[in-house]
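All protein chains but one are shown in place.
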Amino acid sequence: MNPTLQLFLIISAALFCIGLLAALSRRHAIFILIGIEMMLAAAGLNFIAFWRFAPQPAPPTGVMVTVFAIAIAAAEAAVGLALVITVYRHYRTTNVDQIDQLKG
Amino acid sequence: MNSVAFVVIAILTLAAALAAASLQKLIHAALCFAAAFVGVAAFYFLLGAEFVGLVQVFVYVGAVAVLIVFTILLTRRDAERERGFHWSGALIALAIFAGLLWAIVRTSGLSVAAPWIAPLTVRQIGEALMTDYVWPLQCLGLVLTAALIGALVLVMEEKG
Amino acid sequence: MAHLITGLIFIPILGALFVSVAPRDYGRAVALGSNLMTVLVALALWRYFDPATAGLQMITRQPWIPNIGAEYFLGIDGLSLLLVLLTSVVFPFALLAQRAGRGFCALMLVMQAALYGTFTAQNFILWFLFYEMSLIPAFLLIKVWGGENRDRAATKFFLYTFLGSVAMLLSFLAIYLVRGTFDFAALAAFGKSGLLPGKLGWLAFAGIFLGLAVKVPLFPFHTWLPDAYEAAPTGAAMVLTGVLSKMGVYGFMRLLLPLFPNEIKIMGPALLALAVCSIVFASLAAWGQSDLKRMVAYLSINHLGYCMLGLFAVTATTAVPPREAQAALSGVFLQIFNHGITAAALFYFVGLLEQRRGLRGLNDFGGLMQRTPLLCGWMSVAMFSSLGLPGLNGFVGEFLIFKGSFALAAGYTAVAVLGLLITAIVFLRAMQALFSGPLDESCRELPDLRLGEKWIVLPVTLLMFGVGISPQFILTIFNSTVTQMVRLLG
Partner (left out) sequence: MSNWIGAHLWLILAVPLAGSLVILSLTNSRRTAAAALAIVGQVLAFVLSLGAFLPTLQAPGYRVFTNFTWFTFGEQTLRLGFLLDPLTAVMLVMITLVSLCIFVFSVGYMASDKNFTRFFAYLSFFSAAMLGVVLANSLLLLFVCWELVGLASYLLIGFWIKRPSAAAAAKKAFIITRIGDLGFFLGMLWLYGQSGTLLFYDGGNGALESHGLLSLGASATFIALLLFCGAVGKSGQFPLHVWLPDAMEGPTPVSALIHAATMVAAGIFLVARVYPLFSLGAIAGVTPSLTVVVWIGVVTALISALIALAQWDIKRILAYSTVSQLGLMMVSLGVGGVVAGIMHLLAHGFFKALLFLGSGSVIHGCHEEQDIRKMGGLRGRMPVTFLTYAIGMMALSGVPLFFSGAWTKEEILHATLQWPVSRAPHFLMLAGVVLTALYMTRQMIYVFFGHPRGSAEHAHESPPVMTAPLIVLAVCVIAFSVMLTPAWPWLFRYLAGATASFAFSQLIQPGLFIALALVVLGIALGVLIYRRPGELDPMEQSLPALFRFLQHGMWLDELYDRTVLAFARGAARTSDWLDRYFWDGLVRGFGALGSSLGSFTKGFDERAINAGANDAAAAARDLGGLISRRHSGQIQTYLGVVAVGMLALLLLYAWLT
């Protein structure tokens, strides 16, 4: 039996939720970043899966979106990590529980 | 599409991701993160999007993971071992997973097999990038440049 | 000609750019210059607008993102023109009222552009873009230039309106998924026979209602308003109450009424009750205030309650006599304009008092009439206009609203009339505390209106008298729009 679209979606959902778990539960800023990257990857996987299982010939929209998403994720990771380093220098901690200056 | 390959990749990817999310030591988590992303890239290969898979490996495993490791090393005094864990986050994540699973399972018409597909060549992608997607591409270039400069400014500011 | 509206939207944006690069001391001048241009464009719009035609005019229509049904689709009818004119009056007034730096002026201009866009866009995506675009400058204006408690007030303002917007966006996504268009006119055509089926329709209605009710605001979603207006700097408060609050009323007229006629009819009594609660509770709460700015803020809720009363009365009964519906809607339109002018003027005067005295409590003043007769006289005009004295603008609108709503929903109107009484009490109490009695020690040195201030007040006061005595020139703008709306409802 070949894997169906449903299976891919379930895998993607699982990956997303693991990412969410990391982002919500861990206190270290880097874990939050990792979690976000995972969620993005899960979205990318969805796009590719939908493209692959769409009636052919399909335009490569899914593929293109994923490529762009990866590029943006890279940018986001770079800025995020830069922030982590800056914050670390400033507060000497990367534990987000102790950073609550984002008060609104 | 090979179902055996699928199962193997799925197990590896999810296990690596779970490890990345729950391991105590940061550096281990970062390595698992890289592994998970290799798994995702493998999925892309499996789905016939070889180019995306390659990009995934290059960008994530080659760049982002390395960046993360560097960051961990730079902030290691504090980052060695991370104590806190919010269990409620796990609860919410689990609830959402249940919800998504329910939604996926009860949506009809998803149990389709993959149709045959003409291989997507890099040339095709390149042409699309330069024609239909030229504006997004330019914008993305701008975003990347801005992010690069921004990251540099953020990191350098302290020294000045 | 068709591009006049586009010009109207982009002049303030360009103005904002110029303001931010202008030398520090000239920012406000550049902003005022840009406002002069928008006033001219608005006047040109008025000049070329044909009041006899009911539908959209001066349409600009370009495809924008065809995949999701987004279009660059602008046009005006009587309602839009009225609000464009109001915006063009209130913004120069607000900019003149506040001595402000470049950042403030630039944000004000961005907000102005967003408002012009909101009032002329005929496609949901475009409309929503502008609708949200106005939120960010407003947030920043409160947060950065606000008074005491500005952080809390700004966050509250942002959260409330943003949550409302999210609900509205979701509803529109649902509508789009079912109907496949974001075009207001096309959606309105579906409205009669039910835009969405069953539960989904109610959900979409609730979402849009929530978004608009927060914006207006309608009781009990109004609690962000006193805090936000209290904290906002004078110029921003004038714009917030004068124009921004009208976005909600406009939304009710443009979206909720045509898209969900059936739902709104079923909910009619409840909605009327909310409007009456707005009127009565807000005026009572205004009575309970000792801070002038908060008091005026509550009265603003009360006056918008009259708009809502007229609006819901039109939809509340099954068979609407066109005479009454026309009266109510004309009243609502007039009230939109009147409240914009009058409430802005009231905030201006409160700002003047605060600027002179440093405080704005009801008990921080006393016997001002002896020291600053001109300020008191002009301020009384604004207050009497707000409490609906005949001869001033407030009366005409309220009379028409009540005329319509009394025939359509007599019981609710009879309760709502209490609001008129309480408003009078609130204002007379304020006048007694501020103007009469022995001169307060602390007010001994307060200067009267300066020359520049007189010139700022004069046009607005003339407008109040003009509308009060001969409202025809305003009514002509939207008479055919009202007639058409009533015909669609009937």
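Read from first to last, the chains carry the letters A, B and C; within each, the first residue is number 1.
One rule holds in what follows: contacts are C-beta pairs under 8 Å (C-beta built on N, C-alpha and C of every residue); 3 or more make two chains touch, one makes a residue touch a chain.
Note that this is a predicted model, so its numbers are computed, not measured.
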Which displayed chains the hidden chain touches across the whole complex: A, B, C
Among C:Leu56, C:Met168 or C:Ala327, the residue in touch with the chain that has been omitted: C:Ala327
Per the touch definition above, residue among B:Leu100, B:Leu129 or B:Val143 touching the missing chain: B:Leu100
Touch with the omitted chain, as defined above, among C:Met37, C:Leu163, C:Leu446 or C:Leu488: C:Leu163
Touch with the omitted chain, as defined above, among C:Met37, C:Ala70 or C:Ala424: C:Ala424
Touch residues of subunit C, complete complex, unshown partner: 155, 159-160, 163, 199-200, 203, 219-223, 226, 281-282, 284-285, 287-289, 322-324, 326-327, 329-330, 367, 369-370, 384, 389-391, 395-396, 399-400, 402-403, 406-407, 410, 413-414, 417-418, 420-422, 424-425, 428-429, 431-432, 435-439, 470-472, 475-476, 479, 482-483, 486
Touch residues of subunit B, complete complex, unshown partner: 85-89, 91-93, 95-96, 99-100, 102-103, 106
Residues belonging to subunit A that touch the chain removed from view: 20, 23-25, 32, 96-97, 99-104
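Please note the rule applied: only the chains that are shown with their structure count from here on.
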Whole-Å separation of chain centres (CA-atom averages), subunit A against subunit C: 42
Complex contacts: residues of subunit B adjacent to subunit A: 1-3, 6, 10, 13-14, 17-18, 20-22, 26, 29-30, 33, 36-37, 40, 43-44, 47-49, 51-52, 55-56, 59-60, 63-64, 67-68, 70-72, 74-75, 77-79, 82-90, 92-94, 96-97, 100-101, 104-105, 110-118, 120, 124-125, 128-129, 133, 136, 140, 143-144, 147-148, 150-152, 154-155, 157-158
Complex contacts: residues of subunit A adjacent to subunit B: 1-11, 13-28, 30-31, 33-35, 37-38, 41, 44-45, 48-49, 51-53, 55-57, 60, 63-64, 66-68, 70-79, 81-86, 88-90, 92-95, 97
